[in-house]
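A quick write-up on the structure given underneath.
Note that one protein chain is taken out, while the other chains of the complex remain in position.
When the chains are written out, they are named A and B in that same order, and each has its own residue count from 1.
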Amino acid sequence: MAGQPTNVRGTPVRSADLKKGRVFTTTYVPRIQYAWDTGQAIGRYLEELKNGRLIARRCNNCQRIMIPPRMFCERCFGPTHAWVVVKDTGTVNTFSLSYVSWDVRRLKKPEIPAVIEIDGASKGMGILHVLGNVSPKAVRIGMKVRAVWKPAQQRTGSITDIAYFEPIKGKAPAAKRTAKKPFKAKAKKSKSRKRR
Amino acid sequence: MRRVAVVGAGMTKFIHRALETPKELSWLAAKAALDSAEMKLDQVDCVVEGTAPDAFDGVHMNGEYLSDGCGAWKKPYLRCYVGGGTGVYALAQGWFHIASGLFDTALVVCEEKMSTCLPHPQAAFLTIFDNITEQPLKPNLLWIFALEMNRYMSVHGYSVEDIAKVSVKNKRNALGHPSAQLGAELTVKDVLASEIMAWPVHRLMVSPTSDGAAAVLLASEEVAKRVTNKPVWVQGVGWCLDSAYWTNRDLYYPDYVEKAAWMAYRMAGIREPRKEINLAEPYDPFAYKELHHLEGLQLAPKGQAPRLLADGVFDRDGDLPTCPSGGLLGVGNPIAAAGMMKLCELFWQLRGEAGPRQVPGRPRRGVAQAWGDLMQVGTVVVMGVN
Partner (left out) sequence: MKTPKNVETHVWRGGIPLESRYTAGLGGQIFFQALKERGELVGTRCAACKQVYVPARAFCERCFAELTEEVKVSPEGTLVSFTFSAYDRDANRLAEPVALALVKLDGATTTMLHRLLRVTSPEQVRIGARVKVVLKPKAKRTGSILDIEGFQLA
């Protein structure tokens, strides 16, 4: 028996049919602009970015210092209790070398997005940013990094007021693995390929 | 609660760019599901529809737009949405309708037409990141997958090569699927030789963007026993969302999948998933995701899925076949429709109708799972022959 599904349909459109107008199409570009209220927590976060520092919120109930800051704690569902200025240094929790831009253009030099656990916030509290002033081959999980701020007069109250995070020289990373020769498998204990 | 069975399933081809409109794709799949059960539209009591963000089809109120293509003319109808998890969740939504006693039949249709979105469907994903604290960094979807994959490999000590085997398996499995967009016979070397998109993610470890639709017909026990002698029972459903603060979590393990899985397993009376489940369709938009999700689904110990993969456990003739359909990597990834395709696969496999893809040994129970939002949602359905 041929197997299900049977009689599957769907008609591929070739580029030539589109170019020559044999396939009728309509295009639409939505003209939608938003002005999102940033709210108390992120409003203050942006203000402090303009001032050149990172700020978090503490939940006394859960003993957590959270960044990005929030006015309520999603765990205990109570209000958070205090502002805490945290450091602008941290540890690379994970990273990538991205050769593709957000709109899918190919990049020669990769962007290096990373989740950075911020010093002074609770363990595991990271933010998304990019790394710079570092060879892609040298980036490691566990690497200590610091914020490189734009000059004060260029700061606008945006996460991009931090141009990027760069390695703190002299601080040895926790792991020895590099991006070029990544993570040599140490878990390959089972040599046999037996089928159970 | 009443027992609910799947009595029909159908789908379109998954293709890069379809001529059909989103509602025509929905109709093709929904009609195929009805035809497979030899039932007519007027025997359908209610309709559930699932699509991912409106940005792909490019239609606001996409659920309403699609309604006639889903067979919802003058019927109770509801769209559901949990990001990429929608396709599997949609069946749970249909299950409520019948288990509750409100309806006897429900048509569940999932559709996506990603080719509508220009210049590339990827651009629509920018909007899933936090609009104020993350979007200004111009992130792309690959970032979060690459960040999660790197974390997973790093914590457990695996290489890109270990992960690449998923692509090889799934693209090979897809060669037996009539709807497949990217079935292929490849080697690990081929996968690693494909261009790096966002290290450690290579092109051949990423599912394609696709147009397509898939559907199932659900029925109450009474109706199911009347219309088919091979009903496949919905034994359990589960879903769970984790915090939207994805940078505050350790991405190496999907807690939310574990929670969703146990919800479904408890309902199904499963205590030892690894022993009581015969096949799985974990969500595989990226190669590592299948492994990550198998661990969340309790079908491999934490950090052990790559080793079981290397041992052949997850092959079609292995002890626990995973993605025998060919998965998203092989069949394609029209987002919500891809999750629904996995449920269709369980239906065909459990009925012994999967033809060249049939897993041996008369499987009695399978699990399908989808994932979505910001590394955030797990949706799980368990189906079985009794």
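For this structure, a couple of remarks:
The rule is short, and it goes like this: contacts are C-beta pairs under 8 Å (C-beta built on N, C-alpha and C of every residue); 3 or more make two chains touch, one makes a residue touch a chain.
The structure displayed is predicted, hence computed values, not measured ones.
Although one chain is not drawn, the whole complex shows that of B:Ala9, B:Ala37, B:Ala55 or B:Ala310 it is B:Ala55 that touches it.
The omitted chain makes contact with just one of the residues A:Thr38, A:Asn61 or A:Thr89: A:Thr38. Touch with the hidden chain on the side of subunit A covers residues 11, 13, 21, 23-38, 40, 43-44, 46-47, 83, 103, 157. By the touch criterion stated above, the residues of subunit B touching the omitted chain are 18-21, 23-24, 27, 30-31, 34, 40-42, 55, 58, 68-69, 71, 73, 115-119, 123-124, 126-127, 131-132, 135.
Keep this in mind: only the chains that are shown with their structure count from here on.
Centre-to-centre spacing of subunit A and subunit B amounts to 25 Å, using the average Cα coordinate of each chain. Subunit A makes touch with subunit B in their complex at residues 1-13, 23, 27-28, 34, 36, 38, 42, 45-46, 66, 68, 70, 74, 93-104, 110, 113-115, 124-130, 136, 141, 158-160, 175, 177, 179, 182-190, 192-196. For subunit B in complex with subunit A, the touching residues are 9-20, 25, 28, 32, 36, 58, 115, 118-120, 122-123, 126, 129-134, 136-140, 142-143, 146-148, 150-151, 153-154, 156-162, 176, 178-179, 195-201, 211-212, 243-245, 247-251, 303, 306-307, 310-313, 315, 317-319, 344, 348, 353-358.
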